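Written below as structure tokens is the structure these notes are about.
Of the protein chains in this complex, all but one are displayed in their positions.
The block that comes next holds chain A.
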Amino acid sequence: MTPARYLAGRVLRAVFVVWAAFTLAFAALRLLPGDPVALMLSGRGGFDTLSPRDIARAKAELGLDRPLPVQYGHALLDALHGDLGASLQTGQPVTRMIADALPSTLALGGTALALALTAGSALAVSAHLAVSPAVRQLLRSLPAFAVSLPSFAVGLLLIQLLSVRWHLFPSLGGTGVAGLVLPACTLAIPGAALVAQVLGKSLHTVLREPYADTVRATGAGRARLLLGHGLRNAAIPAVTVVGLLVGYLIGGAVVVETVFSRPGMGRITQAAVATQDLPVVQGVVVLASFVFAVVNLGVDLLYPVLDPRIRATGRLVTS
């Protein structure tokens, strides 16, 4: 398989994922019970004063009276031009709202991802490098413990200890680096545990492969074996997890932003779902799927870099 074909196949798949997310979100929101227009208008004035005629007029303005396929076609066309519509609640363009909220969430998610990867890898490697068997055992059982902690509980615990008792970090809000530490840690802990688990398991397998014996038989030390040969071979399954991890971080951000009262995508999502603000929810879904697709595209492109055998066949090799 040529690199160009490999690349084209993966890009096509990413585009499909975003399109499918857009379409599913559109369908799901239109099928929900409740009338978004009535909700919108009731937010602005008394519901009782609304005549059916007012509602019909509002619907016509928003194009919601047209047949669903036509609505879908327009929405898709607009989305392709970067127009995701306007919020039913505030009338603000959805892209504008997202652009305002995104940096804060990106900072949170990016920091959490970086933390999860470094801490997880460090834990997995040190669990194999530690000399004392007791320490090794402890380091190996840590991820299983951490992965089972719910993030809201971790968040509350961190607030309790680090903010309320020791006053190290602000508990709520906060926009600077100091405000980022607690939420990012909360979000990163289960991710780090996941990375440590998968990478640790993978390292364990790789270091028992016959080629590990070959390396040791040349006189190489444990560190060289682990860092020079083991890590790259073990990284392939771990990289797959990064793709999944991003999905988890997107969902986790909603919870963590709520717990720490941080502005961001999580807050927008929560509000939009509560008020059935269709265009906003749709925009959030499309954005999330876009991020997810791009990250997984990156993962797919990383495989052949890590494993030369995939360069030849375009397929994962297990042996």
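List of remarks:
By definition in this document, a residue touches a chain if its C-beta (ideal position, glycine included) is under 8 Å from a C-beta of that chain, and two chains touch if they have at least 3 such contacts; residues count from 1.
Heads up, the rule we're going with is that contacts and distances are computed from a predicted model.
You can't see one chain of this complex, but its UniProt record names it "ABC transporter ATP-binding protein", from the set "MBL fold metallo-hydrolase", "ABC transporter ATP-binding protein", "Cytochrome c oxidase subunit 4" or "Nitrite reductase (NADH) large subunit". Residues of chain A that touch the chain left out of the display are 1-2, 209-211, 213-222, 224, 228-229, 232-233, 306-309, 312-313, 317, 319.
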